[in-house]
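These notes are about the structure you will find just below.
Complex shown without one protein chain; remaining protein chains in place.
When the chains are written out, they are named A and B in that same order, and each has its own residue count from 1.
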Amino acid sequence: DEHWYDRIHMRGYTQIRTGSTVSGDNKEVVYWPDKSVGDNTNFLIRRARLIFYGDVTDNLYLYFQPDFASTPSGSTTGNFGQLRDAYADISFDDKKEFRVRLGQSKIPFSFENMQSSQNRLTLDRADGINTCCRDERDIGAFFYWAPAEIRERFRDLVANNLKGSGDYGVFAFGVYNGQGANRVELNNDMHMVARVTYPYQFSNGQIFEAGVEGLHGRFVTSNGPISIVTPNGPVNITPVMVAPAQGFVDERVAVHAVLYPQPFGLQAEWNWGRGPQLNAAQRLITDSSLNGGYVQATYKYDAGAWGIMFPFVKWQYYEGGQKFERNAPRNLVNDLEFGVEWQVTKAIELTAEYHMMNRTDVLNAPYNQFRADVVRVQVQWNY
Amino acid sequence: DEHWYDRIHMRGYTQIRTGSTVSGDNKEVVYWPDKSVGDNTNFLIRRARLIFYGDVTDNLYLYFQPDFASTPSGSTTGNFGQLRDAYADISFDDKKEFRVRLGQSKIPFSFENMQSSQNRLTLDRADGINTCCRDERDIGAFFYWAPAEIRERFRDLVANNLKGSGDYGVFAFGVYNGQGANRVELNNDMHMVARVTYPYQFSNGQIFEAGVEGLHGRFVTSNGPISIVTPNGPVNITPVMVAPAQGFVDERVAVHAVLYPQPFGLQAEWNWGRGPQLNAAQRLITDSSLNGGYVQATYKYDAGAWGIMFPFVKWQYYEGGQKFERNAPRNLVNDLEFGVEWQVTKAIELTAEYHMMNRTDVLNAPYNQFRADVVRVQVQWNY
Partner (left out) sequence: DEHWYDRIHMRGYTQIRTGSTVSGDNKEVVYWPDKSVGDNTNFLIRRARLIFYGDVTDNLYLYFQPDFASTPSGSTTGNFGQLRDAYADISFDDKKEFRVRLGQSKIPFSFENMQSSQNRLTLDRADGINTCCRDERDIGAFFYWAPAEIRERFRDLVANNLKGSGDYGVFAFGVYNGQGANRVELNNDMHMVARVTYPYQFSNGQIFEAGVEGLHGRFVTSNGPISIVTPNGPVNITPVMVAPAQGFVDERVAVHAVLYPQPFGLQAEWNWGRGPQLNAAQRLITDSSLNGGYVQATYKYDAGAWGIMFPFVKWQYYEGGQKFERNAPRNLVNDLEFGVEWQVTKAIELTAEYHMMNRTDVLNAPYNQFRADVVRVQVQWNY
């Protein structure tokens, strides 16, 4: 008889962080991806993951990942367990080259979104791309195809510590709700996404991956009162949403290119599109254009008994709406980060970075721009 | 030394759904058991279960089941992990014929409530019976007795894919809080429940189960303002609760009968009782009578390499209060469903059904009746 623990495996990782503003608009710093940055902060559990996974049967692969660093909206207490992934990969051939992924999973758009936070160098993803998809995920159905030898290459790029994305297919196509992971669907429209990517291996072993992707749908954003100063004192005005019944057009096209770090690595992405955005007068939310991306360089240095080090530098830019925050404020980002990820052992990773922020506080009206240099530190343990 | 993974086992299942209203009062469809049905919906994770269970010691059996498709009240983000079951079976004899079950577990009332959603044919339980018990469960203490050979029969009815309920005893008796699973107790009164059921096996192997059950207690319902149109415009009026201090009388008696599908199956239940209900004028919540149930037929068809199929048809009726929704609105249900559960493999099940609804929107005042035909699809994966 078969044992349950051979069908279902468990692993995970946890990240704790702290950040210190060393110069700039100290009191104004509100960085939406990480609440350990800004005034009146210290330690934060950024992610606390348990992953249950395995080949349950020949044609069913399970992936079930709650995160225990999540807070229900409206609650002042946090660190509750909430799904990130809950999907089944159903394969239609022996080599599992053709798969359908059902449930909540990552939307196949971009390279960085696909790459696990367990493996990413910078502490957070770049806004330019990441604003496409709340928590990178949604509920839907996704088709993936990749030849067996490329599936193996995707696997090796992670297993050999080359900062791969995992296997999201050479070709991907999917439909999903479109309001973001763990959110209630708010229209009858479904989002569609398609992606092509290919990791080409040169005869010297170097691997270069490039691809293109696009998504399209309708997004229902939310609005709320903004305090606006008038000659008669402050008044609360709620911006008017100028959108059809099924919500704002939400569409993007992106390109990505990755030279894997053997030892020098280079990674870049850019996307262009349209989505909801608060206008300059902060009275209307309208369908607006957006664009952004990043360029990142790294070097994989094997320090022997001292572990492995990945010094890195990254520049990111974004100009467009922050669709999943209230009022879809305009988000303007021009950030530079440099730092190092030190893999002390296989189980312990320390990342320190200097993050030069020039960005918008998208969480609080009137959505001020701020500049600040922040020293950020993360310890991650893998299990 | 003993291994932890021999004492504690893990399994689970996940369901994703979508529903499409094909005719009827499209905009009015609000179906309380399933938010993938109705306007502005698409995919939904209906259940995402992890089950930790096992014989921890000779006389202690553990069952611990969180569901990761739950939403805290008041939160706009979902898919949090919340208990369904957390109980210990303490047995008093070697054959475990006498057991006490402590913690949160299913209230032994009805057949369909006992049967796991992993095994049920229709996507949701019938309102007539299911309105007895929020999430079928509560915190309490339950006594179960069944002879060893009947325990084995209950087990086989599930193991042999005959859509059994599992072993809730030939005789059951229990006390529990009464406000529903994961709810705070609101009075000093405890509910009581008793149940007798017996799965009789004929000499030709056919198994017929029948039983009777009853519950009694006091239920504290909640009220809130209902907008009522008057000559002077709409006004909000909160219905007055006409109940003693410990809450409304809440009592039911039911009968159930099941012919297990070898290959033709038939299943029926009905219950009668009293409980809180909003009156016709929607000004008072009073102690009122209720009754309802269902009849269901199926056929187990083994399609060889194509898997196993269970075509089914079900009619359900209910007239009575919806006690665990605000204002305990009157719920009138007269639904017909037909469809098929296709067990593609042991791990993958696809259910499609045509659900002809004639029922009340019990979630939104003024609690309109609506009619609609809804095509509903579910994929379930077992692990």
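The rule is simple: contacts are C-beta pairs under 8 Å (C-beta built on N, C-alpha and C of every residue); 3 or more make two chains touch, one makes a residue touch a chain.
What you see is a predicted model, and the numbers here were worked out from it, not measured in a lab.
Engineer: Give the residue, chosen from A:Ala48, A:Val100 or A:Ala210, that touches the chain omitted from the document.
Structural biologist: Answering carefully, the residue with contact to the hidden chain is A:Ala48.
Engineer: Among B:Val22, B:Leu60 or B:Val240, single out the residue that touches the unshown chain.
Structural biologist: Reading the full complex, the residue touching the unseen chain is B:Leu60.
Engineer: I'm checking contacts with the chain that's been left out. Which of A:Gly12, A:Gly103 or A:Pro199 qualifies?
Structural biologist: Checking each option in A:Gly12, A:Gly103 or A:Pro199, the one touching the absent chain turns out to be A:Gly12.
Engineer: If I consider the whole complex, including the chain that's not displayed, which of B:Gly19, B:Gly38 or B:Gly81 touches that chain?
Structural biologist: Counting the whole complex, the residue in contact with the absent chain is B:Gly81.
Engineer: Residue-wise, where is chain A in contact with the chain that is not depicted?
Structural biologist: These residues of chain A touch the chain that is not shown: 5, 9-12, 14, 16, 35, 39-45, 48, 50, 66, 68-69, 71-72, 74-81, 345-348, 379, 381-383.
Engineer: If the missing chain were put back, which residues of chain B would it touch?
Structural biologist: 3-5, 7-8, 52, 54, 56-57, 59-60, 62, 64, 66, 70, 72-75, 80-83, 86, 88, 90, 102-104, 139-141, 176-177, 181-188, 190
We take it that only the chains that are shown with their structure count from here on.
Engineer: Determine the centre-to-centre distance between chain A and chain B, using the mean Cα coordinates as centres, and give it in whole Å.
Structural biologist: The separation of the two C-alpha centroids amounts to 38 Å.
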